[in-house]
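The complex appears here without one of its protein chains, the remainder shown in place.
Residue numbering begins at 1 within each chain, and the chains themselves are lettered A and B in the order written.
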Amino acid sequence: MSEPQATTPMTRPTVQNRETETDADADADAVAPLIEVEGLSLHYGDAQALKNISVSIREKVVTAFIGPSGCGKSTLLRCFNRMNDLIDNVRIEGRVAIGGEDIHGPDVDPIELRKQVGMVFQRSNPFPKSIHENIAYALRLHGMRDKDALDQAIETSLKQAALWDEVKDRLHTSALGLSGGQQQRLCIARAIAIKPSILLMDEPASALDPIATARIEDLALELKNDFTIVIVTHNMQQAARISDDTAFFYLGELIEFNATSRIFTNPSHKQTEDYVTGRFG
Amino acid sequence: MTDPSRAPERFRSRGFDAASFFFSGVTGIATAIILGILAIILLNITWHGWDGISLRFIVSGTDQDMFDVNKAGVLPMIVGTSARVILMTIFVIPVGVITAIHLTEYANPVSIHTRIIRGAVNNLAGVPSIVFGLFGLGFFIGFVGGEMDALFYPDSDEPVWGKPAILWASMTLAVMTLPVVIVATEESLKAIAPGLREASLALGATKLQTVAKVVLPQALPGILTGGILSISRAAGEVAPILFTGAAYYMSGYPTRPTDQFMDLGYHVFILSTQSPNIEQTRPILYATVLVLLLLTFTLNIVAVLVRAKMRRGMRQSH
Partner (left out) sequence: MSYTNAAFVTQPSGNNRSARWAGILRGKKRRPLEWLAEKGIFLVSLSAILMVFLIFLFVGREALPIFLGRMDSSVAIKVIQPDQMASLSREELQAYLELSDDEFAGMDEETLTLMMEVKLEEAAEAPEDKDASVNTTEWKYLLQPHQWTGYDKPEHIWQPVSEIHKYNIIPLLIGSLKATLVALLFAVPLSLAAAIYVSQLASPRVKEWLKPAIEMLAGIPSVVLGFFALLVMATVLQKVFGYDSRLNAFVAGVALGLAIVPVVFSIAEDALTSVPRSYTQAALALGSSKWQAAWRIVLPAALPGVFAAVVLGFGRAIGETMIVLMASGNASIVSWDLFESARTITATIAAELAETVFGDHHYRMLFMLGTLLFAVTFVSNLAADLIIHRLKKQLEGRT
């Protein structure tokens, strides 16, 4: 297994060698995909942001969405937890199914959906409360009241987010006193505390320095054992380092979706090749 | 060789710029005039009123002959003014805050009914204070009070609710200061980073939970500012209470909502226009004005400080 290396823009990023493609295909057949998108189109008013997207996200892997700015990857991500509902003038056609259920179905409660599909944002957004209260807020939303249970769950999630050692002595100080990277890990801890099945990460490290970024990436690799992770990133090296599958978007269309190793070493489309070798974007 | 310390010929200033000087001068003088007049008013009142203020003045009541320097006291007026503004906040703050929450959190900003609500708020802010007095008389005292009397005291000759009372004066003032509270609350709600609302919703909170547990606690300083500003404004207003409950003289204090009340501003008005000997009344008058001014100014300054601190706090958190 070769180690992932940082590369200069003009060469292809190297990637962890994985099982051969046929093995990956076999795996995919055995376990039905968790998120299935079929013919999804999205309009903001008159402008079309997503054009007829069809993709299947596998369970318990890291899937990366890459592409130049404005290509629709964040928009698609936000469809998975119906955060686009909060924007006026949005029109959606097509189908998004999680676990076989159409999430836009008439019976579906977006609030319940978001308890199962968590999200971490580009700019960390901890509440102006204590570290303890940030996570407790999420847990209380879901009915947990018992003080000991709360403390336990908070410790677990902070450990999972690799933040426990740094904050265990100051759980009741303000979350705003943490560094940018710590705040982001707190947001991750908060999101995973309620044990969602899927964790959406919208460019979680783009506002962080390289060291903090590396920690977030390591975290993503560990978390995939327990959560299905979909990560949007404009950093190709990051995608190459941590993801198992990659989807390349351009101008609202899904150009190519495949195992990360294929995308970066032997993409099928010229556009993909141009993007991953840095000729544009 | 050219002296390097002198600017090159073409960049040196071309003499005295008279137009600039004149323009800055005129506008600067205008600013100074405004500040000067403000200072004169404050100084004049403080100068003449200071002597009149003593502990006795503030804590004693006044008797029927309120123009007697030795017997005058402003306690009933302070109590009356304070009581009516506190009663007012009970009405105005919930309604104002909820309206502001609707406008910023729930309403569609471009829809027609949002525009109408905003228009109504702006209009309310511009209604003359005497019209509010008429409104208080016609609606609260005449209609609401009248109906309450018909309902609860149908056989009584004397109106119980349908007459000037501190309750009606307070509610009239609440309507008058509603825009102040709404604007201040909206300002603080808008200052909250949208990312916080997103974070809460993404965790599966409902809008109500987000507003109640994340947004409102953050908006509290702004709400406080609005409340203090509304109190400060209402404390100084006289026209709306002329017919809705202010009394020239009362022997006691307003203990029931149907009681009338004495008032600092109204007292200033009476002393100024109806004293038999203005020279004799002058000291009491100045002292009363000073008390009123101290009240409104302190409240104003507190509100401004709270708002400034809140703005600095917001900037720090991001």
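Methods note: a contact is a pair of C-beta atoms (placed from the backbone, for glycine too) under 8 Å apart; a residue touches a chain by one contact, two chains touch by 3 or more.
Keep in mind that what you see is a predicted model, and the values were worked out from it rather than measured.
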Touch with the omitted chain, as defined above, among B:T46, B:S60 or B:S129: B:S129
Contact partner of the left-out chain, one of B:T99, B:S170, B:S200 or B:S230: B:T99
Interface with the unshown chain - residue positions in chain B: 17, 19-20, 23-24, 26-31, 33-35, 37-38, 41, 44-45, 94-95, 98-99, 101-103, 106-107, 116-117, 119-135, 137-139, 142-143, 175, 178-179, 182, 206-208, 232, 235-239, 242-243, 265-266, 268-269, 272-273, 278, 282, 285, 289, 292-293, 296-297, 300, 304
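We take it that only the chains that are shown with their structure count from here on.
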List of chain A residues in touch with chain B within their complex: 81, 83, 86, 88, 111-115, 118-119, 121, 123, 125-128, 137-138, 141-142, 176, 187, 190-191, 194
Touching residues on chain B, where the partner in the complex is chain A: 108, 193, 195-196, 198-206, 209, 213-214, 218, 316-317
